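Starting off with a structure, shown below.
A single protein chain has been removed from this complex, and every other one stays in its place.
Chain naming follows the written order as A, B and C, and within any one chain the residues start at number 1.
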Amino acid sequence: MTDRTSHLELDQHEKTFLDSNELIINMGPQHPATHGVLRVILKLDGEKVLGTECVIGYLHRGVEKIAEHRTYTMFNPYVDRMDYVAAVSNGLGYCEAVEKLLNVEAPPRARYIRVILTELNRIASHMLWLGTHALDIGAITPLFYTFRDREEILKIFEKYCGARLTTHAFRIGGCVYETYEGFEREVKKFLDFVTPKIDEYEELLTTNRIWVERTKHVGKISARECIALGVTGPVLRASGVKWDLRKAQPYAAYADFDFEIPVGQNGDTYDRYLVRMQEMRQSLRIIEQGIGKIPDGPIMAKIPKVMKPPVGEIYHSIEAPKGELGFFIVSDGSTQPYRVRVRPPSFVNLQALDMMVRGALVADVIAVIGTLDIVLGEVDR
Amino acid sequence: MAPVATTFFFYFLSALTVLSGVLVITRKNPVHSALALIMSLLGQAALYLMLYAPFVAGVQIILYAGGIMVLFLFVIMLVNIEKSLKEDQFNKQWLVGMAAAVALGALFVFVYIKGKGLFPDRTIQMPEQSNTQQVAVLLYGNYMFAFEIASLLLLVAVIGAVVMAKKRI
Amino acid sequence: MAPITTLHYLVVAAALFVLGVIGVLTRRNVVIVLMSIELILNAVNLNLVAFSRIWGLHGQVFAIFVITDAAAEAAVGLGILIAFFRNKETVNVDEIDLLKW
Partner (left out) sequence: MLDYITSYLKSDTTPGSAGNLFWAFVYIVLIFLGLSVAVIAMNWLERKILAHMQVRLGPMRVGPHGLLQPIADALKLLIKEDIMPAEADPFVFWIAPLVVVITAFTVFIVVPFGPTHAVTDMNIGVLFMLGVSSLSVLGVVMAGWASNSHYPLMGALRSSAQMVSYEIAMGLAVVSAVLMTSLNKEGTGTLSMIGIVQAQQAQHVWFVFKFFPLGLIAFFIFAVAMVAETNRAPFDLPEAESELTAGFHTEYSGFRWSLFFLAEYSAMIAVSSIAVTLWLGGWMRPFPNALGGETWDLVFSLIPGLIFLFLGAITFYSTSRMPKHPYFRVQTLGLGGFGAVLALIGLLLLIPPVRDRVQDIFWFCAKVAFSMYMYIWYRGTFPRYRFDQLMKVGWKVLLPMGIGVLILTAIAGVLF
């Protein structure tokens, strides 16, 4: 992989800590803190980071290429495997994109179910992020708490569609499953269960001196830089930009819901943490509103058995837990898409890593990788 | 308590000390040298204990072995380059140096043989249990001024080391 | 075996001293030269402590002062070494013969 290190000007001749003032360290792909198989080449001066380069692609499965050889329906399960901790959002994005292409609209009941499940999934994704992020910074306990509570969400998923992680919950045109007996009651029970739990996480971390010191002013990124890099999601919002696709261009049934967009000020790791914690609470609010007023009616729109969308192209994006998840689909009128391009939030957000850690310490790299909330399955696709 | 098996321990410890000293100056790798020096220092600390100087022994362990030698190892790690291992380990005037050192050794032997009377074979009774207190009395009594100068010296050394080693001031 | 007298300790100290001198005079690696100086200082310490058995505790107090000096010397010496190494990338005393660079 020597060619990949080119821009760091890696010198092959023997270097020690002092004579070169710099040291090249390989973090990953086998490293406890890289959340999968990310390889980060760090150029260090002692403990100070002079530059980084991410080497990705260890988890590349060619999802976009596979799409060209599957029908629209057959490709649906594949999107679950990108951001596997937020599979429901992926499915939502893809289904809505194809619906747009087909010019059909999911019935209201399906849209409400979609919103509730997606928001549940957002909470699950943020919980997983919180646990692993805290673990990276050295607090091991939150991981187990969040996994305990995430389990409840996965149980609801399992009851709804039979799968816990790669749910494949939605179909093009609506939902394939009707809510099960007692769905609303269980979701309500979950809401009552999880609200004090989020307080518990905050109690452990928000005012913890070490946590604050480790995250405040770490990995700062300004709103301007975020926009320049195309960074979206909580990272963008923590920098002070009130941009949430759920509000900006409402999809599914989000227009009917009343919720806030939490915004940070400093754009540091601590603000991103606060924003995500707030987002979890807002998601609870959305679910609470939705659970009371799921309309009756069909859950599946009328769509042709053999899906042949008209020739054309479409870009549809949703607010996934990690940022803007977009699907660009080109149709040539056949049963298979001509081209599918995914705009994964993790991949775009990962770009910011280098900017955020320059001049920081090694330990901050870990914190920043954690706070970007990347999923390598989505980065590499 | 009095040291037991004094003779055996004396020869054992002094052999340890001197042999480690030999290793210090002969090893190629500075880390090995430093480890040998640590052994030598610990052996000396034990010799101090046999000489009823427990406080000096404690200081020797805590300062020399635990402090100074860590500093040495730290620096060796920073500047350790493989290149220097392949080079000549002894400089050109090693023969002269050896000769001078041997002459010095001969001088010592001469002095010890000639001046045997200078080192009376009496030992004053040392109160071992209050050694620390007595050292403290001397240190903060008779040698107060020297103590202050030593602290000043340490301050200067701290500043000097920082100035020397810092990249940009 | 003969009882251990002060002279025995002095001989050990002398041996250490000579070893230190050999190290200073013949080795090229600065770090080892510095360590040899530590050996010399230790030899002196051993002498001082051995004498304190004859003439009272003053020797021990002196040994403590010597240890203090050794700490100062090591700190400054190693600082110089690091500064030097950063500029010249060598630890050989032979090459440290410039007053200015």
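Assume a residue touches a chain if its C-beta (ideal position, glycine included) is under 8 Å from a C-beta of that chain, and two chains touch if they have at least 3 such contacts.
Quick caveat, the model's predicted, so the values are computed rather than measured.
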Visible contact partners (per top-of-document touch definition) of the missing chain: A, B
Identified contact with the non-displayed chain, of A:V79, A:A134, A:L284 or A:M355: A:A134
Contact residues on subunit A toward the hidden chain run 17, 23, 25, 31-33, 47, 134-141, 143-145, 148, 204-205, 208, 210-211, 213-214, 361-364, 366
Spell out, residue by residue, where the missing chain touches subunit B. 1-2, 4, 29, 31-32, 35, 38, 54-55, 57-59, 61-62, 65-67, 69-71, 73-74, 77, 80, 128-133
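Definition applied: only the chains that are shown with their structure count from here on.
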Count the C-beta pairs in contact for every pair of chains, then give the pair with the highest total. B-C
Based only on mean CA positions, could you tell me how far subunit A sits from subunit B in angstrom? 61
Using the average of all C-alpha atoms in each chain as its centre, how far is it in Å between subunit B and subunit C? 6
Find every residue in subunit C that makes contact with two or more other chains and list them. 82, 85-86, 89
Scan subunit A for residues touching two or more other chains and write them down. 18-19
Report the residues of subunit C in contact with subunit B in the complex, numbered from low to high. 1-12, 14-29, 31-32, 34-36, 38-39, 42, 45-46, 49-50, 52-58, 60-61, 63-65, 67-76, 78-83, 85-86, 89-94
Subunit B contacts subunit C in the complex at 6-7, 10-11, 14, 17-18, 21-22, 24-25, 27, 30, 33-34, 37, 40-41, 44, 47-48, 51-53, 55-56, 59-60, 63-64, 67-68, 71-72, 75-76, 78-79, 81, 84, 87-94, 96-98, 100-102, 104-105, 108-109, 112, 116, 119-124, 126, 131, 134-135, 138-139, 142-143, 146, 150, 153-154, 156-158, 160-165, 167
